[in-house]
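Left out: one protein chain. Kept in place: all the others.
Up next is chain A:
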Amino acid sequence: MHDGSGLIAVQNLTKQFGSVTAVQNLSFTVSPGSVTGFLGPNGAGKTTTLRMLLGLVKPTSGTATINGRPFHQLGRPGRVVGAVLEAQGFHPNRTARNHLRVYASAIGVPDAQADQVLGLVGLSTAAGRNVGGFSLGMKQRMAVATALLGDPQVLVLDEPANGLDPEGIAWLRNFLQSFARMGRTVLISSHLLAEVEQTVDQVVIVSRGQTMYYGPLEHLRQQQQRRVFVQPSDVGALATALREAGVQALEQLPDGRLAVSGMDAKQVADAALRAGVSVYGIQEEQADLEQIFFRLTSGQFAGHAPAPYQQQQGGWA
């Protein structure tokens, strides 16, 4: 039987579909009590990884466990892990309530649970309607309701924000956070960091089937070297002064400004004053997680990026 820890562990997971390597030697763990974002561009192997974790796809090598056990050894998996998968289906001619009752009996929970989860996702009024007539957002809510039927300890969601309206996304965010605060585990995949930035505590960033970063979101934010853009009266004099002050990373931008790394705006302005250089404008760059995410994952399709984009990227390096 499983250990009830709520821990997700992926170790050296690899999946080969014919000649295509979807996931390559992927490792990470997800702890209970937090929402972990599983991020990567489309085709990075996120869905395949989640499906291997859920026993739907057989790994070529490596292991994926929930509560210390592979999915098929969980006993009553519906009570341990609930999953919202992108392609999760519904019979179009089955009502929402009946759909949930079918799986309530499979999981072994009372029928009343079906109405309870419908209420939880805000679909009580649509309980008697056929799911075939639901909007994409309603279907996503239905998928969440199905995942919650067994009151699971672990929730795995694959791109759950797809099709949800802003209200739905806000609801999902609050729901997942309170779910995690109860000491449960949430793993949520997305190809947009911005989409989950406000929801997740930690992130696993994958690209080309490999882990690029794994840790708290806060550390990632701190990793970002802030830059200061300054427009001086004399670029050469300020550059010399800054180099003397120990700044190594200096770059002149095409618009005549200097990009300074390793100093904040105040230090740059002080250096300019000491060098007798006028400052016409100064700007501190905000840490942009999306750009870090971009940098971590851009390798995947680097060969196809248009030239201007490459230059811009080069400026960051």
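Just so it is clear, a residue touches a chain if its C-beta (ideal position, glycine included) is under 8 Å from a C-beta of that chain, and two chains touch if they have at least 3 such contacts; residues count from 1.
Criterion: contacts and distances are computed from a predicted model.
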Inset, instruction - Pick, from "Transketolase family protein", "ABC-2 type transport system permease protein", "Chemotaxis protein CheW" or "Cell shape-determining protein MreC", the protein name that UniProt gives for the chain of this complex that is not shown. - result: "ABC-2 type transport system permease protein"
Inset, instruction - Just name the one of A:10, A:23, A:54 or A:155 that touches the chain not displayed here. - result: A:54
Legend entry - Full-complex contact with the absent chain, from A:23, A:44, A:85 or A:157: A:85
Inset, instruction - For the chain that got dropped from the picture, name the residues of chain A it touches. - result: 47-48, 51, 54-58, 72, 74-78, 81, 83, 85, 87-95, 98-99, 101-103, 105-108, 146, 150
